[in-house]
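For this view, one protein chain was removed and the others were kept in their places.
Up next is chain A:
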Amino acid sequence: MSGFDLSGLKASFGGERVLGPLSLRVREGEKVALVGKSGAGKSTLIRLIHEQVGRNSSLVPQDLGLVNALPVFHNVFMGQLDKHSTWYNTLTLIRPFAADRAAVKDLMNKLGLAEKLWIPTASLSGGQRQRVAIARAIYRNENLLLADEPVSALDGPRAHQVMALLRDRFATSVIALHDVELALQYCNRIVGIQDGLVELDEPSDRLSSSDIMSLY
């Protein structure tokens, strides 16, 4: 089961309510795009959902959270740390196993970063780092994706390629997106957030980009 049904979601900052209270029910197979102005509460909502559904999800936080001193391989492998024993993880840190190398390399090929596999992420560009964080989420191999602006630093064709990959790899997803065209093309449900509340919730085939623009 990769869907969830959450209610009473709310968050305050400095005594001021920034989100909710709101309810969100996502069924398996739904690909939800969260849209809305910056500061509307999209990131907070992603964070709250992650707190509720816990570790059975693949996460792409906005600040990526990469360990810059480690190479691309290790940053991707980190998505499965909780699926291996501690000694396996520690050995991998020193010398990765062939099967894992092959799996991560294959994934990085799809994201066009295979040649950077052993380079520390500190020396990558913003778009490359973003793809490493996406690779970690895919490598984690959960059915539910929670992603906060996962393609904001990617150029046009690359953004489409990654969004298609995410659509195919995850049964269910909740993705905060500021690009309305991408939201309509790769998601089947659009949730518009305004001032911390749900202002719009429709299947994407019933919406056009002008309908969404009213939120901005």
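Operating definition for what follows: a residue touches a chain if its C-beta (ideal position, glycine included) is under 8 Å from a C-beta of that chain, and two chains touch if they have at least 3 such contacts; residues count from 1.
To be clear about the criterion, contacts and distances are computed from a predicted model.
Here one chain is missing from view; checked against "AAA+ ATPase domain-containing protein", "Phosphonate transport system permease protein", "Hydrogenase assembly protein HupF" or "Multicomponent Na+:H+ antiporter subunit C", UniProt names that protein "Phosphonate transport system permease protein". Among A:A11, A:L70, A:L165 or A:L215, only A:L70 touches the chain left out of the display. Annotation: of A:R17, A:R47, A:K110 or A:H160, A:R47 touches the absent chain (contact as defined above). Which of A:S7, A:S23 or A:T90 touches the hidden chain is settled by the complete complex: it is A:T90. For chain A, the residues in touch with the chain missing from this view are 47, 50-51, 55, 57, 59, 61, 65, 67-70, 74, 78, 81-82, 86, 89-90, 93-95, 118, 120.
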